[in-house]
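Not every chain is included here, but those present sit where they belong.
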Amino acid sequence: MDYQAATRLLPASYLRIAEEAKKSVSNKIQELLEKRKWPEEGWSDSMLEAFLHEIALMDSNNFLGSVGVGEREGRVFSKIVHTRHWGLSHGIGRSGDLVEPQPKAVGSSLVNKLTNALSLDAIKICGITSVQNCFVAPIATGMALSLVLSTLRHKRPSSKCVIWTRIDQKSCIKAVQLSGFALEVVDTTKNGDELNTDVFAIEQLLTKIPLEEIVCVITTTSCFAPRAFDDIVSVSELCAKYDIPHLVNNAYGLQSSKCCHLIQTAATKGRVDAFVQSTDKNFMVPVGGSIIAGFDKTFIDDISKFYPGRASASPSLDLLITLLSMGKIKFKKLLKDRKENFEKLKSGLKLVAEKHGERVLETKGNNISLAFSLSYIKGLRDNEITELGAWLFQKRISGCRVIDVGSVKDVAGVTYQGWGSHNSSYPTPYLTVAAGIGMGKEEIDVFLNKLDTTLSEWKKKGQVRK
Amino acid sequence: MDYQAATRLLPASYLRIAEEAKKSVSNKIQELLEKRKWPEEGWSDSMLEAFLHEIALMDSNNFLGSVGVGEREGRVFSKIVHTRHWGLSHGIGRSGDLVEPQPKAVGSSLVNKLTNALSLDAIKICGITSVQNCFVAPIATGMALSLVLSTLRHKRPSSKCVIWTRIDQKSCIKAVQLSGFALEVVDTTKNGDELNTDVFAIEQLLTKIPLEEIVCVITTTSCFAPRAFDDIVSVSELCAKYDIPHLVNNAYGLQSSKCCHLIQTAATKGRVDAFVQSTDKNFMVPVGGSIIAGFDKTFIDDISKFYPGRASASPSLDLLITLLSMGKIKFKKLLKDRKENFEKLKSGLKLVAEKHGERVLETKGNNISLAFSLSYIKGLRDNEITELGAWLFQKRISGCRVIDVGSVKDVAGVTYQGWGSHNSSYPTPYLTVAAGIGMGKEEIDVFLNKLDTTLSEWKKKGQVRK
Amino acid sequence: MDYQAATRLLPASYLRIAEEAKKSVSNKIQELLEKRKWPEEGWSDSMLEAFLHEIALMDSNNFLGSVGVGEREGRVFSKIVHTRHWGLSHGIGRSGDLVEPQPKAVGSSLVNKLTNALSLDAIKICGITSVQNCFVAPIATGMALSLVLSTLRHKRPSSKCVIWTRIDQKSCIKAVQLSGFALEVVDTTKNGDELNTDVFAIEQLLTKIPLEEIVCVITTTSCFAPRAFDDIVSVSELCAKYDIPHLVNNAYGLQSSKCCHLIQTAATKGRVDAFVQSTDKNFMVPVGGSIIAGFDKTFIDDISKFYPGRASASPSLDLLITLLSMGKIKFKKLLKDRKENFEKLKSGLKLVAEKHGERVLETKGNNISLAFSLSYIKGLRDNEITELGAWLFQKRISGCRVIDVGSVKDVAGVTYQGWGSHNSSYPTPYLTVAAGIGMGKEEIDVFLNKLDTTLSEWKKKGQVRK
C-alpha cells in the first residue's frame, strides 16, 4: 500500500507516522526473508495476520482475474475452510520433492521454505549446533521414521531388518513394519530403578547379522521413565565402526537440552544419519508434523525427494505461525520453565510418595518424565489397575499412565513381555508423568493435590474390596 | 444452553421461538450423528461454526480446569493456530490405527469418524454404489498409494514388483519406489488420437512374472488427454483370473460419473482391492488428504491399521466442513455443471482450433481433460515450447500443459521416451486442459479468448524468429 | 513485503509472477485511495483481509514497541475482540468532529474517510447525482435525525417545533422528542387505497405558525404501503418558498430509484437540507449506522462537527468492507433484482388474494412495500389479529405486519387514531410486506405458499371460534 496515495484523504504528516511504523514491520519481514533466522522477539498477531494475508496473495488461486484450466486449481468451496488456510490451498511440495517450490503457489512455497529454515535455526538453539539440514514433513513421527527407512532401503538394497532398543510405543514399531523391515529388538537393561540401552547386545547383533541385511539402528531419546534416554553416543560409535546407518527417534527431545546434547555429541563422535522430532510435542502446535533433520545435507535432501507428491501445508503453516509468534526469547523462557517444572514436579511427587509409602524411582537419565511406584497395586487385576488412570482422568488429569508390569502383548508379530514397561521383567508397577513444554506451574499443584486424594480414595476402595 | 435459564432476562415467548429454531438445528446434528449420511442441503456457516465449537469442547485440552501431565497434551501456543483448528489439536488416530478414537480427544475422534462416514456416502453418490469402506488419510494420493502397497506387501511377502499402465505423473512412480517395489511399465497403445490400456501386454506380464512376485496391478482412471481412462474392467477381470491385487488410482475421478462407473463395474465383474482419490481435486479443499476406499471392509481396515501413529486432523476437518457446507444437492449440481463445462470447453476449443489450423484430439475415453494439437510447435526447441505455457500463465491462465513429444526422462531409475505424453511415440505435440469441478463458465470464456490471442501472438513471434 | 528479499528461498522467476499479481492488487488499492470511488468489481475476501490488516498496522496501538501513557490507548483485553476489529480500536472522530482524523489512529481515520467517500459515490449511483457531501454516523436513523435537528436548532435559535407528515414509526417521533421539539403532525390523505402527503395542510401550518418557531419540515420516502412515498418535490418547493429547512427521512430509500429520483428532483426544484438513510437497510450490513447526506457541503460538515466526541468505527468498517466486497456492478444487479422481486411479489400476492377473496391494495406511489387486504379480520379482537402475525413468524416468515385500523395510541404525548396505519381513518385492515434489497426469489415462493396456507388455517380456526 502506497501511503502517499492517501494524501487526499488524510494529512501527510499523519501518514508519515504510519508509514514509519509500517517500515518497522517491513524491516522485520525483510530481515526474516533475507536472514532466514528465527526472530529474537515474537511477532504480534496483527503483524502475523497481515504477513499471512500478503503471502496468500502470492498463490495463483488468489490472483485477481485468475483462470484455472487444470485438474487442480486450488479452488476452495467453503469460506470457512478458505479462511482457516488464508486461501493457501495448494499444499507444499511437487510430485518430485517435498521441498521443491511450485510456480503456481509461490506463497505456499514460501511458507514451506521459511518453516524449514526457521526449524533449522530452532534445532540449533536447542543445542544440536552442527545440524546441517532439515525439513518439516506433514506426517507425524511414526510416518516420518518410515519415510527415512524407505529412503535408506534404496541405499541398502539387501537390507531386511532394523536393530532397535526397545521402547514400548507402538508407532515406532509400526513404522518399521510399514516399511517392510523385520525388527531385531534389544531389551533394555535395568540399573537400579533405571532402564538403559544394552549397547553390548546391539554390538552382538551387529556382529551376528550380515551387515548388508541391516538397514539401520534406531535409538530413542525422549521416553517415559524409568526408561532412560538411549545411550546414543555409544550406539553412534558402533554405527560408525560397523558403517551402519543410525536413526534417532527424538520425538519430544528438542525441549530437553540433555537429549539435544546427546545427539550433538553422537554426531561428533560417531554416526547419526537422521533424527526425527514431533512438531506438536516440542513446539505446541496441533498434531500432524515432524521435523526430519541430519548432519549430511544431501541425505536429508534425498529423504525429501522420496516423498511422493504434494502434501498438506497445515503443519508447516502452524509451525511457522508459532515460531514467529513465539520468538527465540520466549522459547528459551519456555525451556527454562520446563526444567524448573520438572524439578518442582519431582519434589512434589516425592512428598506424595512419602505420604503413601511409595517412592519416586531414581532415573537420572531421563529429565522429562518421572515414575512413581505403585507397589500397592501389585497383584490387582488388570481392570482394577486401569481404573486408577480412569479416576484421574475423570478429575481432568490427562497424561498419567499406570503401568502394570505383568502384561504380555503381541505387536506387529513380536511378543513383548511386560508390555508398557520397556523391559521384559521390571519388578514394580508404577505411574508416569512428564513435565512437557508449556505446562503451567499451577497445573503441577492441581495434579499433585488430585493424585494425593485419588490415591487415598482408591486405596480405601481397594481395601474394602479385598 | 438451557433457554429457560434466561427467562429473567427475556420474555418466555421470545425464548420459545428461539428454542424451536435451535431445535431444528439440533435435529440436523442429531440426524447426522445417527444416520451418518451426507445431508441433502448444506449447512449454513453459522450452524457449522456452532457445531465445530461445540465439538472442540469435547477434547480434553479444552475441558474446564484440565491439567496435563503427559508428553502431549494438545497445548497450543499461538492463538491464531488455536483459532484455525477450533482448539482441536490432538490430531486423529492412535499409535495403533488411523481410525481408532482417542479417549483424550473425543471431539477430534468424532471429526475423524464423521468424515469417513460422509465420505463413504459421497463415494456412493458419485456412482460407486457397492463401496463397503473408506477412510480419509491426511496424506495426498501418492503417499496413500504407497500406504496401500506397504499393506499389500505383508499379505504378499515375496512380492517385488508392481505392474503399471503408464501414466506420466511422477507421484505414482515415486509411491512405488518409496514402498520398495520395482515398476513393470506397460506402455499405452494408440487408437486414433487416443491412448489406451494395453490389456494384452498386462496379461503377458502376468504370465511371465512369477505371480507371488507381483504385489499388484495399478491402473489409473482420471488422466490427461489424449490418454483415456484405463480399461479398469478388463484389468480387474485379469486380476481376478490371476488372483492378483488391483489398486486403482482414481485421483480426480470421483467427479466423473464415467470413472466411477468403471470402478463400480470392475468391482462387480472382476477384482478391485482399493481405489484412492484426492480430497482436494474432487471436493475443493486444500491439498493434503486422500480417501482410500474399497469393497472389502477388512482390507480397508487393515490399511488404516498400518498407519503408524497419529496424524493431522486438518484434511479430515476441511473435508467435513466442506461436505456439510455443500450438501448433496449442491454437489450434484457441481457435477452437472462440470459435465456441461466439459462440453462448452470442447466446443469452444474446436472453434479456436479451426481458426489456428489445429484440432481438438478425439479422446472419447476421457471426459475430464482435452488435448488441443500444436502441430505448429513441432521441431521447436524445448525452451521455446515451454514459453507458450509461460505466456499463458503470465495472463493468469493456470493449469494448461504444453506437451512436446520428443522429450526423454529418467524417473526413479526407468527411462521414459516421450515423457509427459504417456506414450513412447506419440506423434503430435499438444496442449491439455481440463474441466475440473468448481470451474466457472466465465473462466472458460476468458481462457478461450486468451488462448486465441496467445496463439496468435506467439506464432507471430515464432515466425519472426525463424 | 519486498519480494526480492526472498530470492534466497525461492526462484526469482517465481517471485516475479507473484510480484506482478501483487501489483494488480496494489494498483486496485492505490486507485481506491487516489480516486476515492466505489470500485466497479468487488474485491475478493483475501484481498480485503490483506487490506484491513495492513490498515490496522497504521494505528498506534498496533505499532511495534508502542508505549501508551494516556488515558485511552486503544488497549484491547480480549483476543476475540481484537480479531473482530483487526486491532482497529480507536474508533472514529475526535472530540471536535466526527470526520476529523486522529494522529494516533491513522488506520481508523482512513477507514472513516474512505467509507464516507465511497458512500457519496454510492448515493450518486442510486440516482441522487447532485449530492455534495455525506458522512456515515455510527447511530441508526432515529438518532441521526435527532443529530440533524439539534444542529438546525443552533441555526434557528427560536425554533420550537417540527412539521411532519404522519408515518407511524416510533423512531422518527422519538428523535424529535429527544431534540426537544414539539411535533406538528399532518395526517395523510387517502386517494383510492393510497395514503398521500397533505401538501395543502403543510402549507397551512407554514402560514399559521410563526416561521422562526419551525425548525424544519420532515418528510419520509420509504414507508409501508398503503402509505405512498411523500410528495417530497412539492414539500421542497414549499420549504424554498417559506425558507424553512427540509429534512428527508430516506431510511431504506436508496434501494429504490423512485425514492432517489424524488430527492434529486426536490433538491433541484426546491429545498432539501439533509437526507438520512440507514446503512443496514440499504447495504445489507448489521444495524447501527446511517448516512447523513446533503447538497450543501458546509451544512453537512456542520452536522459532523456537532457530534460530541469519538464514536464506534464498527458501522463504518462494516459498510467499507461491504462496499468493497460488493462492487458497483453487483450493487446494480441487486437493485435490479429487487425491482423484479417487487413485481414477482405483487403478482404472487394478487393470486393469493383472489383465492381468499382479498385484494392487493393499489399503491403506485410505493414500489418497495405492498399491502394485502384482510377484510376478514375486521371486528376481531386485538389479540386475535396479532395471532396471524405470530402464526406466520412461527413458520419462520419474518417482517410481515398485520395492521388493524382501529387502534389508538399515545406516542410522546400525541394521540394517534388508527396507529400503525399512518392515517386516522383507514377503512381496511391489511398485512404489509416489502421487497427489500437482498431478498431471494425463492424466499418469495416460500412466503406466498405459507401465506396461503396460513390464511386458510387461520380462517378455519376463526370460523370455529365465532
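Miscellaneous remarks
Letters A, B and C name the chains as they come in the text, with residue numbers starting at 1 for each one.
FYI, a residue touches a chain if its C-beta (ideal position, glycine included) is under 8 Å from a C-beta of that chain, and two chains touch if they have at least 3 such contacts.
Being a predicted model, the structure only gives us computed values, none of them experimental.
Here 3 of the identical protein chains are placed; the entire complex in the file holds 4 of them.
The definition used in the following text is that only the chains that are shown with their structure count from here on.
No other pair of chains has as many C-beta pairs in contact as A-B. Centroid distances built from C-alpha atoms place C farthest away from chain A.
Although chain A and chain C carry the same sequence, what matters here is overlap: shared residue numbers make up over half of all numbers found at their interface.
Separating the CA-averaged centres of chain A and chain B is a span of 29 Å.
For this pair, chain B with chain C, the centres built from the Cα atoms lie 47 Å apart.
Chain A and chain C have Cα centroids separated by 56 Å.
In chain A, the residues that reach two or more other chains under the touch definition are 45, 49, 60, 63-65, 79, 103. Partner chain C is touched in their complex by these residues of chain A: 1-2, 5-6, 8-11, 13-15, 17-18, 21-22, 24-26, 28-30, 33-34, 36, 44-47, 49-51, 53-58, 60, 62-65, 79, 82-83, 86-87, 101, 103, 106-107, 109-110, 113-114, 117.
Interface of chain A with chain B (complex): residues 45, 48-49, 60-61, 63-81, 84-85, 88-91, 95-96, 103-104, 138-143, 145-147, 150, 153-154, 169-175, 177-180, 222, 224, 251-252, 278, 280-281, 283-289, 306-315, 318, 321-322, 325-326, 345, 368-369, 393, 396-401, 433-434, 436-439, 443, 446-447, 450.
Listed in rising order, the residues of chain B touching chain C in the complex are 17, 20-21, 79, 83, 393-394, 396.
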